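A protein chain is absent from this complex, but the other protein chains hold their places.
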Amino acid sequence: MKCRKCGGAAALELRRHNAAFCAPDFIEFFRNQVREAIRRHRMLTRDEPVLVAVSGGKDSLALWDVLAEDGYRTTGLYLDLGIFDYSVESRAKCEAFAAARGLPLVVRRVADEVGAPVPVIKQVTRRPPCSGCGLSKRYLMNRAALEEGIPVVATGHNLDDEAATLFGSVLHWQTESLARQSPALASSHPKLVRKVKPLYRLSERETAAYAFLRRIDYIVEECPFAVGATSIAHKEALNRLEDASPGAKHNFLFGFLDKARPAFERAEEVDLRECARCGQVTTGTLCAFCKLADQVKRAG
Amino acid sequence: MKCRKCGGAAALELRRHNAAFCAPDFIEFFRNQVREAIRRHRMLTRDEPVLVAVSGGKDSLALWDVLAEDGYRTTGLYLDLGIFDYSVESRAKCEAFAAARGLPLVVRRVADEVGAPVPVIKQVTRRPPCSGCGLSKRYLMNRAALEEGIPVVATGHNLDDEAATLFGSVLHWQTESLARQSPALASSHPKLVRKVKPLYRLSERETAAYAFLRRIDYIVEECPFAVGATSIAHKEALNRLEDASPGAKHNFLFGFLDKARPAFERAEEVDLRECARCGQVTTGTLCAFCKLADQVKRAG
Amino acid sequence: MKVVLRNPRREVEVAGNRRVKDVLRELAILPETVLVIRGDDLVTADQVVADTDVIELRPVMSGGRA
Partner (left out) sequence: MKVVLRNPRREVEVAGNRRVKDVLRELAILPETVLVIRGDDLVTADQVVADTDVIELRPVMSGGRA
C-alpha cells in the first residue's frame, strides 16, 4: 500500500477516505483536518487563549499537541477524578507532556470541588459512574476557564465519540441532546465559555495513530468505570456498520450536522440564570453540580 | 414461566413487555395490538374494503388472518415477482390460505406489467434487486387498489421492518424518507390510495409466533435476493441493541413517531401530477415505474 | 438432542437436559431472532429440553425491503 501523497510505503490506511499515508504525510493530513474544523466553525483564533481539557488519553493529548504546534495559546486543564491508579497515571502523563513542551497545566481535583472523588460519587448517587463524572467535568471545565480568564474550552472529542453520542440520542430521540450536539457551542451567557471539539472530523483510530506517530506518551488503559458503558456498546455497533460500509460513521455524523440538526434547534431559548449557591449558570434555582455536592455531603 | 393473563404455562416470552403468554392469550394480545394500531391511526373501518398485500410470508398472512377474523372486508393481493421457486411456493401459500377461508385473492404478475420478472429487472438496472422490486410493488399495489375500487392498501410491515427502515434513513439522514415514514399515510391525490401498516406495533418474532400458533402455512424460506441486503444488516444491529436493552427497537421507532417525525414533516407539499404515459401519480413527467419498464424494454 | 435450523435447513446435535437459553447461547443465536418449536408447541427460553427432544429454531427475520 502506497502513500497517497508521496507514493512511499504507507503506515496507515484510511478506508473511508479510500487513501493511505506514510507517517509524515498522515501527520500533515491530521493537522489539516483540525485546521479545517477550526476554520469551518470559527472555533479558535491565535489572539485569545484556549483551555485544552486533557485526560492523559490519546485524543486530548493529540489535540493539545496540534494546537500548540500550530501556534495557539494553550493552557492544559487536568481534572483529577480520583479514580485510583488510573487517575495517578493519567495525571503523570499530562504533567510529563506539559513539562517536556514547557506548556502551562492547571490541575483541579474533583474531590476538592465536589467533596468526594468519582468512586464515592458513584456510590452516593447510585447512578452510572459516567453520569456524575460527566456532570462534574463539564461544570469544572467551565468554571476553571472563567477563573483563568480563558474564553474557550477545547475538548478531545473525536468522530467516534460524537457519532456514538448521536447514536445514543437518536435511539431514544432525545430532542434536546440532538439540538445541543455540535462541534462548536457559542457562549449563550457571560458565565458560559465557548466549547469546541477540533477533532470531530477525525476517527479515534486516526487520533491514536497521530499520538503514536508523534511519540506522545498517553495512557492506553481505559477508565475502570468505562467497562460496560452504553457508549461503548454504541461504538461497537457503529464499528460493525463502518466495517461493512466505510464512511458510515462520518456520513451519520456529518449528515446530521448538515441536514437534520437544524430541524431540532429549538426556536425558543432556554431561560438561563445563576445558581443561588455558586453563581454558575443553571436553568433552575440550584445547579446540578451543587445538588450533587449536597448529596455527597449528606452521605459523608 | 407463567402466562401474565391466566397463570398457565407460557408459550412465548416478550422481554420488552416484561411478560409471557400462553398460546390463546398471546393470540388475543396480538389482535389487541393490531386493534390499537388501527384505532390510534384511524387506519380502517368495517364499512370500506381493504386490499391486503400478501407475499406468502408470516407477516402478511398473519395480518390477513387478523383483519378477516375481526370482520374487515379484505381482498388479498399477491404480486408474482417471478423469482424462481420462491415465487411459485409463496403464491401457492397465498392461494391455499385464501381458498381455505373463502377469501378473494387478486394476482398480478410483475412480468406482465413491467415486461420482465424481478431477476431480469435486476440485471437490466444493475441496481440492488430490492430497489426495482420495491418500486414495482409500491406502484402495482396502488394501481391494483384503484382498479379494484378499494380505497386502502394494508401491508404486513412489522416493528422490525419499520425500525430497520428508520435506522437506514437515520444513518444517512434522508430527511424525505424520515418525513414520509409513518404507520398510516393518507391519500394525498385522488389516484393515490391510503396505505396502512397495522402490524407496526408487533415485532417479527411476534408475527412469526402468531402465524405458527394460528397454524398458518407460510413460506419460511427467504427471498434469494434478500441475502446481504442492507436492511438485514440493520436488523442485526438492532437485534443486538435489543438483546442488551429490551425495548430498544420499540423506543427507537415510537420515539421517532412521537418526538422527531414532526420536525421532518415538510411545510411544503410536493407538487403531484399524473404520469404522461400511465396516468398514475408522479412528481416528474414520466413516473419511475414507466421509466423502469422502458429500461427493461430497451434491454429486451 | 437434535436441533433443526433453517435457511438453509440443517440439523446439529447438541447436549440436552438443559434450558433452551443455554442451547441458544451455545449456538450463538439471539433469543429475539428465532421461534423455538417442539412439535406443535412454542417453548420459552427458561424451559429444559430433554436429550431425546427435537427442537426447531425457526428464524423470524424477513428480509429485503418491501
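A, B and C are the chain letters, set down in written order, and residue numbers restart from 1 in every chain.
Definition applied: contacts are C-beta pairs under 8 Å (C-beta built on N, C-alpha and C of every residue); 3 or more make two chains touch, one makes a residue touch a chain.
This one's a predicted model, so the numbers in the text were calculated from it and none came from an experiment.
In the full assembly, the chain not pictured is in contact with A, by the touch criterion defined above. Touch with the chain that is not drawn comes from one residue among A:Ala20, A:Leu51, A:Ile121 or A:Val193, which is A:Ala20.
The chain not shown here is touched by just one of A:Glu36, A:Glu147 or A:Glu222, and that residue is A:Glu222. Note on the undisplayed chain: of the listed residues A:Gly57, A:Pro183, A:Pro198 or A:Gly255, the one touching it is A:Gly57.
Interface note: of A:Ala163, A:Leu178, A:Val193 or A:Ala209, the residue touching the hidden chain in the full complex is A:Ala209. Considering the full assembly, A:Ser231 is the residue among A:Thr125, A:Ser231 or A:Gln295 that touches the omitted chain. The set of chain A residues touching the chain not shown comprises 1, 10-13, 15, 20, 23, 55, 57-59, 129-130, 133-134, 137, 155-158, 160-161, 165, 203-205, 207-209, 212-213, 220-223, 225-227, 229, 231-232, 235, 239-240, 242-243.
Please note the rule applied: only the chains that are shown with their structure count from here on.
Here the spacing of chain B and chain C, counted between their Cα centres, is 26 Å.
For chain C, the set of residues that touch two or more other chains is empty.
Residues of chain B found to touch two or more other chains are 240.
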